[in-house]
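Here the complex is missing one protein chain, while the rest keep their positions.
What follows is chain A.
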Amino acid sequence: MSGLDQIPVTIESSASCSARSRDFGNAPAVLNQIRDALERLVSSGEETCIDLNAMPFGPGDLERLTELLGTGEAEASVEALGPTRIRETGIPGVWLVDYLNAEGQRLTLHVEIATVPQILRPQPQDLACAIERLDARLTRLRDPAHSPLSS
């Protein structure tokens, strides 16, 4: 017989291991902040971004918040300086933008309250040279050397 038998074992009550993980009650405060931002988006189009990395969350708080927000229809990812995963929550206009580095570690996590998150839109400087770039391709098309008929 090993001495292990002498160590008393207590079984925790089912209440403490219920399906919903424990949290420290910080999610509702952020939800209210999101609500205010949503009101501004609807009334004036003003966009807001909240850095969840800067929140004094305890274990379980972030999970609780994302659970409360739910999952929407749209999902996207951007490959630049590592992946960025964008997910619409169950509340239209409220997005989770998860900035990861190349190793998949989180750089920061934003809640964006906007019609389309910033990082998905073409950047203004890029847009400025968009026509030029397309024109270059058109010119190449007109060049007989590149025309499909010439081959």
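Everything that follows uses one rule, which is that a contact is a pair of C-beta atoms (placed from the backbone, for glycine too) under 8 Å apart; a residue touches a chain by one contact, two chains touch by 3 or more; residues count from 1.
Please note the rule applied: contacts and distances are computed from a predicted model.
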item: Listed names "hydrogenase (acceptor)", "Acyl carrier protein", "ABC transporter permease" or "ATP-binding cassette domain-containing protein", matching UniProt entry of the absent chain; value: "hydrogenase (acceptor)"
item: Given A:32, A:53 or A:71, the one touching the chain that is not displayed; value: A:53
item: Interface residues of chain A (partner: the chain not displayed); value: 22, 24-26, 48-51, 53-59, 61, 78, 80-82, 84, 99, 101-103, 105-108, 110, 118-119, 123, 125-126
